[in-house]
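A quick write-up on the structure given underneath.
All protein chains of the complex are present and in place, except for one that has been dropped.
The chains carry the letters A and B, assigned in the order they are written, with residues numbered from 1 in each.
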Amino acid sequence: MLILKSFEPYLFLLPSIIILFAFLFIPLIWNIYISLHDVSILTIIKDWDFIGFENFDNIFSDPNFYNSLKVTLVFVCGSVLLQFGIGLLIAILLNQQIRASGLFRTLFIIPWTVSTVITGFSFKFLFDDSFGIINYGIEKLGLESIGWFSDPNLAIWIVIVANTWYGTPFTILFLSAGLLSINPTLYEAATIDGATKFRRFFYITLPLLKSFILTNLILVTVWTINFFDLQLIMTNGGPLSSTTTLSLYMYKQAFEFGYFSEGAAVGILLIIMNIAIAFVYLKLFDVRNKK
Amino acid sequence: MKQNLPSSFVSVSKWFFAEKQVIYILLFTYLFITLVPLVWVLSTSFKSNEEAISLPPQFIPANPTLDNYLFVVTEPHIVHSLFNSFIVSIGSTVISVAISALGGYAFARFQFKGKNILLSVILGLFMIPVLINIIPLYIMFSQIGLLNSLLGLILTFQILIIPLNIFLLKSYFETIPRELEEAALIDGCSSLGVLRRITIPLSMPGFAIAAVLAFRFSWNEFILPIVLANRPDSMVFQVALYEFVSLYSIEWGYLTAGINIALIPILVLMLIFQKQMVRGLTLGAIRH
Partner (left out) sequence: MAKLKILIPLTFTILSLFFISQMNIITIIAQEKITLTAIFAEPKERWDMLLENATKILNERHPDKTIKIDYRVLPYSDTRTQILTAMAGKTPIDLVSLDQIWLGEFAEGGFLSDLTANTQKWNKSSDWYTQNWEGGLYNGQVKGIWAWTDVRALWYWKDLLAKAEIDPEQLENWNGYISASKKLNQVFQKDGIQAMHLVGANHSPDMWYPYLWMLGGEILEKRDGHPTKQNYWYPIYNSDLGVKALQFLKDQVEAGIKPQINHYWGQEFADKKFAIMLEGSWLLGQFPKNEWSTLKEKIGMIPMFPVPNISNTNTSTLMGGWLLSIPETSQNKELAWELITIMLEPEVLIPMLLQQGYLPTQKSIGEGAYSEKLKSTIPYYEELVSLISLGKGRPNIPEYPIVAEHIRNAIEQVYNGMDPKQALDEASKQSAKALGW
């Protein structure tokens, strides 16, 4: 019985580990392998030559790669800040004793239940330069219509808006779960002590919500970095590559141009980037903890 | 204590947190932003294809019609794909919540060798962009005969959900007071018994959310199923819907009707789980 006890946590974890190992880890090894070989549409069913880090060299000498890094920075910062900010605010508002909070929550979640394909097409249609409803409204107001998708400085923001519309419900849902997990008696005690709502928020809610916020930020950031379907559908990376994020760059390398090795190499860079960012988040939250 | 903060800050915060009207104004503003594209989707689904993209856009259809819905629900392969989507989504929801609950519980409650490493590895695996796994997954599936099978989809969808739900449920279990479980352990319950009798009932809101997340990911996933299961008899709804988005034209009427049909199960699920979440809340109030 005692021996079983010490194995127990591993038994609990076994199913997750088997699935993740089979469907995520083995494919990852395959990707690492091909990133060091010459695998393209022309060689995939033939012999793969070992070429070391040549694929990485190719990427690092491609100006489009550096451009996509810049685009990724804007896309990720914009999307994460907006999604987290709005999501936290709405989750807190829903947690105040308000009427029909369940109905609100259900309605708010809808965008996230629509697939990215649909979101992409809908926003593309709404913001269409010539036929979009938004420009139609602007013209009705007597203003000059705006080339949402033809202006390289603007297009990325339309994608961010679409992504925020689509992604924020997750943050609302996730942080709502966190807020619901807080024991209401803690608030009651604080209210008796005369703490304002504002102070209760900063001294009770936020610290207790910390692990949810951390997980939420990591999840949303990783999703945003890996996200490519929305850009693919809405702008296909244009105009002038102004919406080609690193993930879309990877998609194009692998599937549009058939450079599978380069695609795998970019994929590995993305993983490294994700891990580095998660690490930064963890450190940031640790520092605050020590104070 | 209060004097330490600038008074304007306090009053702003007071205004911010106290005023119910402001809360409702903010909520309705966000609701408006959320609903505008959806109202458009809803109204388009009642328009004929020609009217769907006509200018000036009409929010209320001039000749409302149910034809789009009739077409979508009477196409045999689309109905079949809906059925497939249900099997896949319910199957992967059940499996992922069960598996992640076990995993999350292990991380929340046990101290064991390699705990932090395992946790980091799971988090690390989550960082992998699924896109690069498509070709190796396809090769693997073709070798073990899981191509074009719903079971194959159920299993692959787990990679999208498990890491997320493990972290969610781990955080959730951590909020449940340990003393409750320790008391039960002393009473002679096994760890699994504790999980079942004490932890699970108290974690219902967490499970509710984990289930919603799992269902949503399975219901909406498009990139994996279109490559791994695109035979007419194993097609899921999202893939079947894409039939209306062809290179030459988008059939907005059918597409939007399909979108709305796809929304129904999620909405029903959300309403059910709302109740679950509230019940969890009242249970939570009992714990001291």
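Just so we're on the same page, contacts are C-beta pairs under 8 Å (C-beta built on N, C-alpha and C of every residue); 3 or more make two chains touch, one makes a residue touch a chain.
Predicted, not measured: the structure shown is a model, and the values here were computed from it.
The absent chain, not drawn in this view, touches the displayed chains A, B throughout the complex. Here one chain is not drawn; of B:Val79, B:Val121, B:Leu180 or B:Val245, the residue touching it is B:Val245. When the missing chain is restored to the complex, the residue among A:Ile41, A:Ala100 or A:Ile272 that touches it is A:Ile41.
Set against the missing chain, the residues A:Gly137, A:Pro152 or A:Pro184 yield one that touches it, A:Pro152.
In the full complex, chain A makes contact with the omitted chain through residues 41-46, 124, 128-131, 147, 149-150, 152, 235-236, 238-241, 252, 255-258.
On the side of chain B, the interface with the absent chain consists of residues 53-55, 87, 91, 94-95, 98, 134-135, 138-139, 141-143, 147, 149-152, 154, 190, 192-193, 196, 226-227, 230-234, 242-243, 245-249, using the contact rule stated above.
Note that in this section only the chains that are shown with their structure count from here on.
Our note on geometry: chain A versus chain B, Cα centroid distance of 15 Å, whole angstroms. Within the complex, the chain B residues that touch chain A are 1-2, 10, 13-14, 16-18, 20, 23-24, 26-27, 30-31, 33-35, 37-38, 40-41, 53, 55-57, 98-100, 102-103, 105-107, 110, 112, 115, 118, 122-133, 135-137, 139-140, 155-156, 158-159, 162-164, 166-168, 171-172, 174-175, 191, 205-206, 209, 212-213, 216, 219-220, 222-223, 238, 241-242, 245, 250, 252, 255, 259, 262-263, 266-267, 270-271, 274-275, 277-278, 280-281, 284-285, 287-288. On the chain A side of its complex with chain B, the touching residues are 5-6, 8-10, 12-13, 15-17, 19-20, 22-28, 30-31, 86, 89-90, 93-94, 96, 98, 102, 104-118, 121-123, 125-126, 131, 133, 136, 165, 169-170, 173-174, 176-178, 180-185, 196-199, 201, 208, 211-212, 215, 218-219, 222, 226, 228-229, 247, 250-251, 254, 260, 263-264, 267, 270-271, 274-275, 278.
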